[in-house]
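A single protein chain has been omitted from the complex, and every remaining protein chain is retained in its original position.
We call the chains A and B, going by the order they appear; numbering starts again at 1 in every chain.
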Amino acid sequence: MKTVVCVKPVPMALALDADSGRLDRSGGSLLTGVDESAVESALRVRDECGGEVVVLAMVPEAAAEALRPALAMGADRAVVVTGAALEGADLLVTSEVLAAAVRRLEADLVILGASSGDGAGALLWSALGERLGLPVLSRAVEVTVAGGRLGATRQTETGVHAAETSLPAVLALSGEVCLPRYPSFRDVIAAKKKTVEVLTPESLGLAAADLGASGSRTRVLAAAPAPARGSAELVEDDGHAHERVVDFLVERRLV
Amino acid sequence: MSRRALVVVEPRSGRVPAGQLGVLSAAARVCDAVEVLLPVADGDPVEELAGELGRHGAGTVRVVTGLPATSAPRVAVVAALHAAEPYDLVAFENSSLSADVAGALAVRLGAGVCWDLSGLDDVDGELVGRRLALADSTSVDVGWVGGPALAIFRTAALDTVLNPAGDAPRVVPVQVPAETGPDVVLDETPSGADVVRSGLDTADIVVAGGRGLGSQENIALLEELASVLGGVVGVSMPVVDRGWYPYAHQVGQTGRTVRPRLYLACGISGAVQHRVGMSRSGTVIAINTDPQAPIFDLCDLGVIGDLTEVVPRITALLRERS
Partner (left out) sequence: MGETTTDPSFPTLFSPLRIRGVEVRNRVVFQPHFNALGDVHGMPTEDLTAYLEERAWGGAGLIVDGSMATMPEGQMSRKYVAAWDPRAVPLNRRTTDAVHAHGSTIFAQLNHGGHTSLEHPPPVLWAPTQMPEPSSPHTTRAMDRGDMVRAIEGFAVSTRNLVAAGYDGVEIKIAHDGLLRSFASPFFNRRTDAYGGSFENRMRFPLECVAAVRENLPEDLPLGIRICLHEYTPFGYELDYGLRMAEHLEASGLVDYFNCDAGSFSSFWMEIPPAAVAQGYFRPLNQALKKQSDLPIVAFGRIKDGGLAEHMLATGEADLVGMARQLIADPETPRKLAEGRAVEVRACIGCNDGCLHAVAQEKPIRCVQNPAAGQELLWSERLLVRAAEPRTVVVIGGGPAGLKVAEIAARRGHRVTLFERSEHLGGQLRLAARQPHHEEVAEVTHYLEAAVRRLGVELWTGVEATADDLLELEPDVVVVATGSQPNLPPEHRQSQTDPDAGALARTRGLQVLPEVPGLELGCVYSVDEVLGGAELPGDRVLVVDGQGHWEAAGTAEFLADAGKQVTVISSRPVVAGELEGTNIAMFLQRVAAKGIALRPLTTLLCIEPGRALVVDGVTGVEQWLDVDVVVPVHSRRSREDLYHRLCDLVAESDREVRVERIGDASAARLIQTVLLEAHQVAVTV
């Protein structure tokens, strides 16, 4: 049983000023809690069924170190796919590259964390499933692997449901569904000795030109800051402020 | 010019939810030929549903009966329809299922997807999607290269446009495709299990509390409101330091960086180390007894008041209204 966990390290947001909005990225990248729970889920599958866990990320090489905690947690290998052609890759390119890497790794199960904020991640796992011709179970909060089948408890707008499919398959989690394990000191030492393998699109047999040719199918026409904050409305609670809050939520279409 | 659209809907309990009608209205605004893919179960009131769709702009309703509730058959149906006569736009509401469908369709059709749209316009003959990105801090106009344009809408942002005199749409049956993809088995009856709230990182709504909570018991007030809003509880550092709530929920410089669409800050003063973690939230509402609290400098709505009073009243009113 080989599980590949696709993760997306994010830059550490350390010195972000509310007013200037500047982001200090000097602190490197980190796995998010969602990614950690994806790794944890994969390790639990391995604890049950044996096999191997590989973490995979499409990131600049400098961010490769961010995968080390996953190795310490117990992942067997860490692989990054990196290359200039991948900068600003869109859904089609990302899914193509990841699919090629997953094929190369001969995964039985691919696990992804949920998207972080924007909707792109939610599309990625289904795009990846399509590319690989594999079934997708999305929004999973619980995972079981038994008898060559993948079971999941899914959580969607319509409630909590059970689902299952045959392996190989793609599984996407619904957020931070489990707490990551703490590595032992030995694990850390072992992880620090491992190398993070580096692949390029070329080494995966994807010609940069092909990636370019598929091109981006969407484009940003204009971007502007949304109406600025600061013209805050202040209300004093006279016993009715909650009504204003609820109306406000409705006005902003947040409920 | 003539523009063809397909809107994929999913009736629930025999009705098409208002949000999906909003998507239909949005598509109808910019397309002259609007079709709807309507999966139904045996016994669903197809006539009634089609009529409702017609009044919201559907010219043709393609009804497919007994389609499994998984994404692959939908991908197959849409791809087949598109192959028969291409669409310029395929539109969905924002949901788990549509994300699964749209992502796969993008690959299968080599098409672009824009998500989280709050509007769609025709600008000089081109479709332009309007989207609030980066937790609503940036408004972005997006376009598609080639077709079909796959569009996923944030339904809460849409208005439904009703045309009571709308013609009854053409109702056309569609066959369930022979090949329904991999054997995904979904148990459609909800298990009744409690919903697992996703972590802070991905939360759309964060109900956050600070030292102003005064005691650990008052965390329950946040949890209740969060559950009504479908959000996650976040806290400031003093709350974690006192052991009132787990570290995993700390927002700020030494905790998580969140960018939800709504951040509700209750009893949080707004120290810079906290702001670092939440300043890119979409809408910020603050509740604080101190009118001078710095958090009021970066909120959209500020309530000067006692959270132990205001928060339960918000929860109660939301419950009442829903």
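Rule of thumb we're sticking to: contacts are C-beta pairs under 8 Å (C-beta built on N, C-alpha and C of every residue); 3 or more make two chains touch, one makes a residue touch a chain.
Values in this document were obtained by computation on a predicted structure and should not be read as measured data.
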| item | value |
| --- | --- |
| Shown chains touched by the chain that is not drawn here | A, B |
| Sole contact to the chain not displayed, among B:12, B:170, B:242 or B:319 | B:242 |
| Interface residues of subunit B (partner: the chain not displayed) | 237-238, 241-243, 247, 253-254, 271-273, 276, 292, 294 |
| Residues of subunit A in contact with the chain not shown | 12, 14-15, 17-20, 22, 24, 26-28, 72, 182-186, 188-189, 192-193 |
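Everything below uses one rule, namely that only the chains that are shown with their structure count from here on.
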| item | value |
| --- | --- |
| Length of the line joining the C-alpha centres of subunit A and subunit B, rounded to whole Å | 19 |
| Residue ranges of subunit A touching subunit B (in the complex, touch as defined) | 13-18, 21, 32-34, 37, 90-92, 95, 114-120, 122-131, 133-139, 141, 153-166, 169, 174-177, 179, 214-226, 229-230, 232-237, 241-246, 248-249, 252-255 |
| Touching residues on subunit B, where the partner in the complex is subunit A | 12, 71-72, 75, 94-97, 99-108, 110-116, 128, 132-146, 152, 156-157, 181-203, 205, 229, 248, 253, 256-257, 259-262, 272, 275-277, 279-280, 283-285, 291, 296-306, 309-310, 313-314, 316-318, 321-322 |
